[in-house]
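Below is one structure. I have some questions about it.
Missing here: one protein chain of the complex. Every other protein chain is in place.
Our next item is chain A:
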């Protein structure tokens, strides 16, 4: 036997807040669809990019691939490769119908598209749709123009509602707890991967659904962060992490570095440099600022002290990035002129290598307010040393 569709919905009743959020999203998407002449938006979500599936369903599916077919008129249909996701979709109540997605034989998707007979389809994460699914889409909608709707969804998700901000504030609390767990466990002789194990255990106990976390330990030879290895911590190491728990679908990041024992002069100077850069970034945030302008404010601090070369792609990637249902939304980088409106959320992190103390990470997530920004986490911005009271 196979499980290919969700049982009939028991008629999930949405709270007024959930209902308002759902209607807000449908309105935003349908307005954008009308502007772009789209009959259907198809959101595709492989296991590592499920933000748009969550946006339409308020469910993060466990399956390896998921889809939502969202027509300009009518009800959305959710698909997942995993049977247990189907009831989860309908039980949450944001979609009424859910069906099994079989990538090797995606006929069920074809049937739904054939019924809609669209003339123009926008696919969110068009760039990730596998050949087998793309060919099904094209054969089920012959003659339809198929375009990318990735930017459409990214734009819709950029400004957060109060409903979303409430969830992100819960993520902020877990961020702080995760960092405390990180510092608590540091001691000479501990391998890097055991640090991650302890932090993950703490985050998951607090209800985090997932976590994005990079780490590096050592001194000024460290050039970047990666998954953990079996290196053993030594006294005097600077241990750096980007820690990004996801609660209720929403990611939020904290960037901090801690010294095993007491910091040396280079590590203190490095912290001072990075802290000034974070403060410079925060100081320029206001509605309408661009990602480019925030990055320039951060990088100008490095340039002022003669470290400008370390703001280039040879040493670093971005000076921050947006947060939300995806952890790495619009990049905060020179040359990105995306406007950051009120209630957009992003982290300011001038993380990079310098000769002062090697790769250093420091950053806080902020929300753009009417006249500036709100820092969303409460963790002190300082150079942590083991033995400190956090």
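The rule we apply is simple: a residue touches a chain if its C-beta (ideal position, glycine included) is under 8 Å from a C-beta of that chain, and two chains touch if they have at least 3 such contacts; residues count from 1.
Convention: contacts and distances are computed from a predicted model.
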item	value
Protein that the absent chain corresponds to, by UniProt name, given "Spermidine/putrescine import ATP-binding protein PotA", "Xylose transport system permease protein XylH", "ABC-2 family transporter protein" or "Creatinase N-terminal domain-containing protein"	"Creatinase N-terminal domain-containing protein"
Residue in contact with the excluded chain [from A:170, A:204 or A:219]	A:204
Options A:26, A:120 or A:223, residue touching the unrepresented chain	A:223
Residue, one of A:27, A:303 or A:317, that touches the chain absent here	A:317
Identified contact with the non-displayed chain, of A:95, A:129 or A:345	A:129
Interface with the unshown chain - residue positions in chain A	1-3, 6-7, 10, 46-48, 62-65, 81-84, 86-87, 90-91, 103-105, 126-135, 191, 193-194, 196-198, 200-202, 204-207, 211-215, 223-224, 226-230, 313-315, 317, 353
